[in-house]
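Omission of a single protein chain aside, the complex is shown with its protein chains in their original locations.
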Amino acid sequence: MLRLSAHPSGRHFLQIPGPTNVPDRVLRAIDHATIDHRGPEFGELGKAVLAGMQKVMKTEGHVVIYPASGTGAWEAALVNALSDNDLVLMAETGHFATLWKNMAEHLGLRVEFLPGDWRRAADVEAIAARLRADRNREIKAVCVVHNETATGVTSDIQAVRDAIDRAGHPALLMVDTISSLGSIDYRHDEWGVDVTVAGSQKGLMLPPGLSFNAISAKALAASQKNTLRRSYWDWHAMIASNATGYFPYTPATNLLYGLHEALDMLFTEGLETVFERHKRHAEATRRAVRAWGLEILCADPERYSPSLTAVMMPEGHSADAFRKAVLEHFNMSLGQGLTKVKDKVFRIGHLGDINDLTVCGTLSGVEMGLQIAGVPHQTGGVQAALEYLTDVAEVRSRPLG
Amino acid sequence: MLRLSAHPSGRHFLQIPGPTNVPDRVLRAIDHATIDHRGPEFGELGKAVLAGMQKVMKTEGHVVIYPASGTGAWEAALVNALSDNDLVLMAETGHFATLWKNMAEHLGLRVEFLPGDWRRAADVEAIAARLRADRNREIKAVCVVHNETATGVTSDIQAVRDAIDRAGHPALLMVDTISSLGSIDYRHDEWGVDVTVAGSQKGLMLPPGLSFNAISAKALAASQKNTLRRSYWDWHAMIASNATGYFPYTPATNLLYGLHEALDMLFTEGLETVFERHKRHAEATRRAVRAWGLEILCADPERYSPSLTAVMMPEGHSADAFRKAVLEHFNMSLGQGLTKVKDKVFRIGHLGDINDLTVCGTLSGVEMGLQIAGVPHQTGGVQAALEYLTDVAEVRSRPLG
Amino acid sequence: MLRLSAHPSGRHFLQIPGPTNVPDRVLRAIDHATIDHRGPEFGELGKAVLAGMQKVMKTEGHVVIYPASGTGAWEAALVNALSDNDLVLMAETGHFATLWKNMAEHLGLRVEFLPGDWRRAADVEAIAARLRADRNREIKAVCVVHNETATGVTSDIQAVRDAIDRAGHPALLMVDTISSLGSIDYRHDEWGVDVTVAGSQKGLMLPPGLSFNAISAKALAASQKNTLRRSYWDWHAMIASNATGYFPYTPATNLLYGLHEALDMLFTEGLETVFERHKRHAEATRRAVRAWGLEILCADPERYSPSLTAVMMPEGHSADAFRKAVLEHFNMSLGQGLTKVKDKVFRIGHLGDINDLTVCGTLSGVEMGLQIAGVPHQTGGVQAALEYLTDVAEVRSRPLG
Partner (left out) sequence: MLRLSAHPSGRHFLQIPGPTNVPDRVLRAIDHATIDHRGPEFGELGKAVLAGMQKVMKTEGHVVIYPASGTGAWEAALVNALSDNDLVLMAETGHFATLWKNMAEHLGLRVEFLPGDWRRAADVEAIAARLRADRNREIKAVCVVHNETATGVTSDIQAVRDAIDRAGHPALLMVDTISSLGSIDYRHDEWGVDVTVAGSQKGLMLPPGLSFNAISAKALAASQKNTLRRSYWDWHAMIASNATGYFPYTPATNLLYGLHEALDMLFTEGLETVFERHKRHAEATRRAVRAWGLEILCADPERYSPSLTAVMMPEGHSADAFRKAVLEHFNMSLGQGLTKVKDKVFRIGHLGDINDLTVCGTLSGVEMGLQIAGVPHQTGGVQAALEYLTDVAEVRSRPLG
């Protein structure tokens, strides 16, 4: 293994909003001999992980798995379902929504980007209004990020679907769940999503290198007559091979071992329990932030993210200098502010394979780092989190009835 | 780890021509905690593996690393350097050359496919003739597979370059080295290749999930004015980020750990020693095949592949039935015949992290399998290999001078 | 990981008669976080491995597990069941029987050592005669090595038991199964053994560091009134703690993870299948040895070891020089001749997690090494093994009835 530098003692706290801390069980699963991806064992593995992904994505439709990181699954969604020069309606929730928008433009689509202030969810009313105004049905897809990783704001996917339906508009609904899937409740079929985009390195607790599309029948039909060029990302070749558990080209076999193990962990804990856990850690984090007297970037409490919390720095203080101090003193990585909020916010990831004590350690590192970096704040954030977590634990332990 | 079925005793012999047997050191390197791909440690890792890949590809130009399998690097080569409707000259060396051709067509290129019988190298004279005839310089690229994984035939890349140069033709030269890089001598710069395509799961001894492009200045220039749509595969965003060891989107961090380790192994053994080793094991394999009285698919001894040997089945016998018998009885995976040679050939992979005794075990499994499956043959193949390997070992051990 | 030297390519062939090649599944199991050996999870682990060991040793009596290598279990057997100055009857089957004898003397026992020529099993008639002559019942224990690792000769434990019984002698029967357990059929209860000694690093497919005693009720009773001093090895403290799955002092937790996994592998394959496999590989090895024109150390075909074969070097040739050549040229470790047969024999281990192709690779290395080292021999040993293994595979694949 690479020894990049003298490593500090103890386990690193990887509290960026992904990649997340990969559980030992998953790492160890990945660390098995690569098998023949055309042999009989592989077919069983392929079928198992495809079925598991359907369960996580809550769909009975097709799920495809790419040997690629999440950005690839964004591209796959666009190039399969859309045609050159198609108009797409996207919502500016933050940095990642913007990157997806840029990608769409690079790929030859026209994008209307509903502006946002990076502190609120996708504006459902604005989407509804725009769709109603689109008499010619020029808009071919509405693209929304479920959980904007740059801001810690979730958008209401069901409400977007309702808006599309109320407008009687045929546009496809495409949703990025890269930092929500496996951490926040998500329902591809029930919410009427056409293409869901996901990645391995967040709630799925894997290293980066796998990404996913869940595909509705309508999206699949659209993909049969689109004109955007594609080969690696082509759904049809994937789906044809997947029927028997195989892939049209060499899959990332060892990461699939990890996926199999991670799915087993999620289902053993229970998806609903996993979602509750993420909500609890998010609330504990927010109570700490408030106790410090700092402001949460997400301006709408209804849309707080269960998987990360972006925190605004007091005016005149550098978020990056703070993060650097935390890394050097306390061996913890926090997420940086990106583009529009660069150096102005830092992000605390509280998703994936974590528990109450990891969260407490994380918040302790933030509280101590604020002091070290000379950021004005009040102490007591960790204390507030402890009180909340204790209350929840007491409630859980109380006998029923 | 998945327990797909009752596993037979002992180590599986993965003797397909890739994915190859991943060394324990590489698997264990991959099995380390994922780090922040935007943190300071990552930059050092990124720079180290990029520099190492230049060394393996023998180039001082840019190398890009994709979180994708080899098929992705094929696509990257085409979409970066070419424009919609461009004409490309490709050589039908076998199944993989054909897949690359199909991909080019899907991506909107016109392809002229120089026919081949799957038993010989790319026809350099035919390429030369076609280029000379191309007065209008309509051909934008010549694409050749260095080592056709489906047939065990290598093509002479230097000769193709010479043919292009002699014709004074400006076409780019693109070469697939997926099953040669790290196993067979290859020189991106010296041979004047414009785009080299490579993957992780063969001579580089990694699991699948990483792929590579080496890019000449000319190819890079071409990519600045091409019109094929691209985003994930875009060289420019990659190269810009790579300058400091980072990537424009989330890289497959843990596979990069493995790459770092695998490069260290290759350089410690010495690339020239690695190539000699592959030649030795290929020759041992061919001697066994001849002793069995079977025919090698490659009809030109000058172009025998050092990394795999495809063997023709006697008329009326099923290669797939034979392979199945070998898998069931001897826990060894051999490569299947693909498309045109389906069920007619089997392929013995002798590349990656192997040694003399692994090759002997492999050939033993083939010889016993031929008997079990009722394939007409003479015994003595393993014996012939032993004699050859012994001779080579004796020469090596003889004192110099 | 230690990089002791430039490592040769490919997997090392560890064909000494133990430690054996540890399967990846077992190594990966060991590579899990250490747990609290007084916590609730540990108790389940402890009970599971104790029950599994009873099954492997074919006993319903107590089995104790020491954090120690096999030598410790030898000591445990002696110090628990015997008293200072007790007389013990031991059979000189080879180097390890001699070491056990030396240990007994160091520990203050008197030993009568029935002489042997290291080519034959323990002499049951001599044991019987000696016991009959022991009118005063001075002999307190008969100690026999089931499979003498230094010679590749097995002794007939059931026959020894019968001899003791026929003599009506109360001596305890103690048996070393270090290189037989998990490779050769062994039945602690049915054969009336009082103390069985075993280790982790042979047929149990673990790294060294665990060792075992199976204990009859009679041995346990004897241990209550013996006078040899003991603490670490004391059975009673162990058995008392083991009742709930715990240990009286810190156990080697991670090796116990490996034991749990290895037991699962053995039971999945089936103990009888495992024993058949070892017999097959031993026969294949012996056929090779005979074809080379070399002599097997074991002079009695009835007592050939299924787990290793010791081979005699032709007069005037050094076994150690031969082994050195094999290691340097072919990356394979063979067992050395020990004390009386130092440099005169080499030993081929064919036990643990191996299969037909590993055996073929092993024999190939021996055959090539004989040539390289200039040892007079005939070629054809590997060929003979191939023919035998093919025949067996054909029989296995034939439909029944």
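As written, the chain order gives the labels A, B and C, with residue 1 at the start of each chain.
The criterion applied here is as follows: a contact is a pair of C-beta atoms (placed from the backbone, for glycine too) under 8 Å apart; a residue touches a chain by one contact, two chains touch by 3 or more.
Computed from a prediction, not measured in an experiment: that's the story for all the values here.
The chain not shown here makes contact, within the complete complex, with A, B, C. Only one of the listed residues, C:21, C:98 or C:196, touches the absent chain: C:21. Of the options C:121, C:228, C:294 or C:311, the residue whose C-beta touches the omitted chain is C:228. Checked against the full complex, the candidates A:55, A:290, A:329 or A:344 give a single residue touching the omitted chain, namely A:329.
As for the chain not pictured, it touches chain C at residues 1-2, 4-5, 11-12, 14, 16, 19-22, 27-41, 44-45, 48, 66-72, 75, 79, 103, 106-108, 199, 201, 207-209, 228-232, 234, 249-255, 257, 260-261, 327, 333, 336. Although one chain is not displayed, chain B still touches it through residues 24-25, 28, 31-33. Contact between chain A and the absent chain runs through residues 1, 6-11, 13, 21, 23-25, 28, 31, 265, 268-269, 274, 277, 325, 328-332, 353-358, 360-362, 364-365, 367-368, 371-372, 379-380, 382-383, 386-387, 389-390, 393-394, 396-397.
Going forward, only the chains that are shown with their structure count from here on.
Core chain by CA centroid proximity to the global CA centroid: B. When chain B is fitted to chain C on its Cα atoms, the angle of the rotation, on a 0 to 180 scale and to the nearest 5, is 180 degrees. For the self-contact between chain A and chain C, the two sides draw on mostly identical residue numbers; the shared fraction is above half.
Averaged C-alpha coordinates give centres for chain A and chain B that are 35 Å from one another. Separation between the centroids of chain B and chain C, computed from CA atoms only, is 44 Å.
One simple way to say how far apart two chains are is to compare their mean CA positions; for chain A and chain C this gives 53 Å. Residue positions of chain C touching 2 or more other chains: 1, 24-25, 28, 31.
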